[in-house]
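A protein chain is absent from this complex, but the other protein chains hold their places.
Here is chain A:
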Amino acid sequence: MFGRSRSWVGGQGKSKNIHSLDHLKYMYHVLTKNTTVTDHNRNLLVETIRSITEILIWGDQNDSSVFDFFLEKNMFAFFLNILRQKSGRYVCVQLLQTLNILFENISHETSLYYLLSNNHVNSIIVHKFDFSDEEIMAYYISFLKTLSLKLNNHTVHFFYNEHTNDFALYTEAIKFFNHPESMVRIAVRTITLNVYKVDNQHMLHYIRDKTAVPYFSNLVWFIGSHVIELDKCVQTDEEHKNRGKLSDLVAEHLDHLHYLNDILIINCEFLSEVLTDHLLNRLFLPLYVFSLVSQEQSEDRKINPQVSLYLLSQVFLIIHYQPLVHSLADVILNGDLSVFTVQTEQSAHKSLSNAGVRRFTKPSESLERSLEMSRQRGRKRAQKRPNYKNVGEEEEEERGSEEGPEEEKEKAKGTEASSKASRTSGDTEEIEMVVMEKCRVSDVSTLTEQNITDEEKSAAAARSEGQKSRPFLDMFYNALDCDTEDYQALFVLCLLYAVSHSKGINPELLERIQLPVPNQDRNSYSQVLVERVIRIMNQAAQPDGKVRLATLELSCLLLKQSVLSGSQCIIKDIHLACLEGAREESLHLLRRFYKGEEIFLDMFEDEYRSMMNKPLNVEYLMMDASILLPPTGTPLTGIDFVKRLPCGDVERTRRAIRVFFMLRSLSLQLQGEPETQLPLTRPEDLIKTDDVLDLNNSDLIACMVVSKDGVQAQRFLAVDVYQMSLVEPDSKRLGWGVVKFAGLLQDMQVSGVEDDSRALNIIIHKPTSNPHAKPVPILQANFIFADHIRCIIAKQRLAKGRIQARRMKMQRIAALLDLPVQPSTEVLGFSQPSVTSSLPFRFYDQSRRGPAFASVDKVPGFAVAHVAQHNPTSTSFTSPPSSGPTGPCDFVTSSSASTHTVTQSQTGLSLAPSLTPTPQPTISLLSNNDAETLSVDSLTLLPPASPPRLRSFSTQSSVQDADEIICAGQTEDDCMVAVDAQSQDDRKDIPVIPEEDEASPESGHLLSEETEDLTKAQREVPMTQPETDSAGVTTDQEDNPDLEEETAID
């Protein structure tokens, strides 16, 4: 817009220096020649004004004589003169922009004083621009904002005139406080804050006495109108269509609260006082709080209880100004309806104007008119009675009454402030209106008024007695009932959370009603609250529970807050029992969803990560408008999973998992027990890059790793229990290796490379906690092996490693859920974590850090495993391809050193049940399984878990444990028999399988076969031991037809 007129003056100026006093003099000359704006000289004038700005700023930075000239010639007057002629938008905009630039770039305080010194700026501020033009409006308000940023204790005198009670910058700005354009409103707020920030008592007293009441009452009305609109938006919503608009309105409300908070934290006491009075008595109490309990039919009720709970939570989360939030909390938690009626009695013998104090009513006149009137009145009274003296007197009065009870003090303040209000506005019409309003209130509540006021009197006398009626608090507790929905319960929990975390609320108030105060020692808690909260947990654990995850998480937070006192848990046994009941329910719920599907494990771990990584942030939760609408189940709304009900089986599973996690963690924490079983793999147990491992006796396959971007590296591939790693030899110690990469087998994809039989393409994805995020590969490379045999062996190892890793984890989950693990598992000593809960990790640690790196080859054949392990000199280690069927070394490593004799290792095996959890089952699981499809369904499928039968299972498993212990001391054969019988029993115990899954009978069959295979393998141990790996291969082939096939192809 400005670009076009590269100008006139520029042309002449080019010959000499544009930035000089001389040039300014020339500009002055131009101005004197063109005092009248015409179509012809418009462009010239615009450019002249612009150039003058440029020179002035240059002068401010380089040559002060420029300013002297500017002042001497009173050049500002020319600007005003131009402005006052109806010179049109073009000139107006240029002038405003010029002024913006001028005031913004002036860096020297003295230059600024010069510019402000002769009141021209105030004349420009009060100039009636055409504010319907959005560009002029924008430049104008920016100009005011720029000026407000220059305000300080000195400059304020150029804007605020004590004698005439004028403060145009402020009063002109606040007239736009409700401008439809948001940027204008924001600028107005900035200006007001910049003004309040200036510590000038006279100016602030002026603001308080002349403008605060009109401005704040209008502001409060403006906020309230938005709230009513917001409520209407919730009421009229159908099918969540209003969400866009609703989220804007919510954001707007948050903006307002933040703005109010910004004013309050400037901590200008007497401004805050007026604001607090208005907020409390004209907005929060009459609109928000009153709506909590009023009858639906009542026309008094302006907004819905849900909306009001939601908004009140926001208030407490954002505003911490003590006088405000404490009084508000006191009414909510401790007060009753009398706060709306008691005023009536008081007002009878105080001033009439007091009556309407706790009403949400429209200010009787517009802000502009109020300002105008107060300005005129101010002029009249100014000489007689300076306002600030009045204020001083009142403050002294207040100090006197400070000893009184909290509530009375508040009322006193309210009264005072409002009487001030009436004094300043002094409008009889307004008072009458308010009185009429008041009469209507008392009519409505006549029925209850009598009782309430009586009670109020006695309660005031003995407040600490618990019998006081607390309708708001009662309403909260009632709303915590989630039988049909948790719509209100979520808000109540948020509100209680916010109140208990508010810095502005005196902890004594919370303690009086036994609300939890975080990090405070106490010895009792609110039984009502705890019971209700535990009930929510119970409901959440029901199959068709209507409790959202966010509600549950908040319940857990509040419960912890209530019963944890320092490091002590003061929960009563009965409540703990109820909680344990809920936890048990959640366990049963999750069992229903437990499936052998691959995805279950992924979901399980994913939910755990989500829960740990993204703990609930209540402030963010209460910024989300979507929870204002009735809870829904469909993800099509785009509402976050934790804020809605589950949809479909997958989400129901996820929800069950999450409920289980939360209640488990809560229960452990309250009982002071550490979590030992979750996460399934702890990061500290995993091999990390740059670890140095002893790889003697490990199976290593040399390969060339070609990453996606073409970088090549020679590495050795090793497969551990949960991970595959790429190592390079350690230069310091022979047989040791440095890990260059380690990734979880479970997240790995292996595929062949089309035109190279020696190569594999391997992708490992990073575990992600966001189910919608694109998986990020942490490794994506081609592995090229020496020949295709090694390639196939590597592929098999990885594929089986993957299955095994997943299996092991599935069994950990099963154990966590007290589900029976596979019969074959029992044979080989998978002990239930319930017996030795922390052992899996210890075991794993040993296997990892022990002398022999456990390169686990997932090929079945336990006997062979032993062969390999106990013949360190065996060629199997030097020739990886033939060492395929090496057993799960991790197990062996843990139980016996490689130098052990066979007998020793047997002992190790027998001892294993108590020590080793996981590796063994994989042997059986892998055999007869299709290694290519990596399906685990048939084998991990479990009978549907109806609780009674599960219990029988668990007793059985304890019998098994006993068996195993016996086994440990007995011969293998005995042990085997016991096991066999066990597996028979188990098969009998799976009657529902045919209905459940067609593959199941087969799997049952397979299980028994496996058991046999394994036991055979065990028996073979002594015999196979002296043999070489070729025997191992044979065994393997017997065990695994698939592998046999592949080997045949080789």
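Going forward, a contact is a pair of C-beta atoms (placed from the backbone, for glycine too) under 8 Å apart; a residue touches a chain by one contact, two chains touch by 3 or more; residues count from 1.
Assume contacts and distances are computed from a predicted model.
**Q** Which of the following is the UniProt-recorded protein name of the chain this complex doesn't show: "Dynein axonemal intermediate chain 1", "RAB2A, member RAS oncogene family", "AP-1 complex subunit gamma" or "Glutamyl-tRNA(Gln) amidotransferase subunit C, mitochondrial"?
**A** Cross-referencing UniProt, the chain left out corresponds to "RAB2A, member RAS oncogene family".
**Q** Which of these touches the unseen chain: A:146, A:171 or A:272?
**A** Residue touching the chain left out of view: A:146.
**Q** Of the residues listed, A:61, A:152 or A:761, which one is in contact with the missing chain?
**A** A:61
**Q** Which residue from A:81, A:261 or A:514 sits in contact with the chain not drawn here?
**A** For the chain that is not drawn, the touching residue is A:261.
**Q** With the missing chain put back, which residues of chain A would touch it? List them for me.
**A** Interface residues of chain A facing the absent chain: 1-3, 5-7, 10, 19, 47, 50, 54, 57-58, 61-62, 84, 86-90, 92, 97, 100-101, 104-105, 127-133, 135-136, 138-139, 142, 145-146, 149, 175-176, 178-180, 182-183, 185-186, 189-190, 193, 244-245, 248, 251-252, 254-255, 258-259, 261-262, 368.
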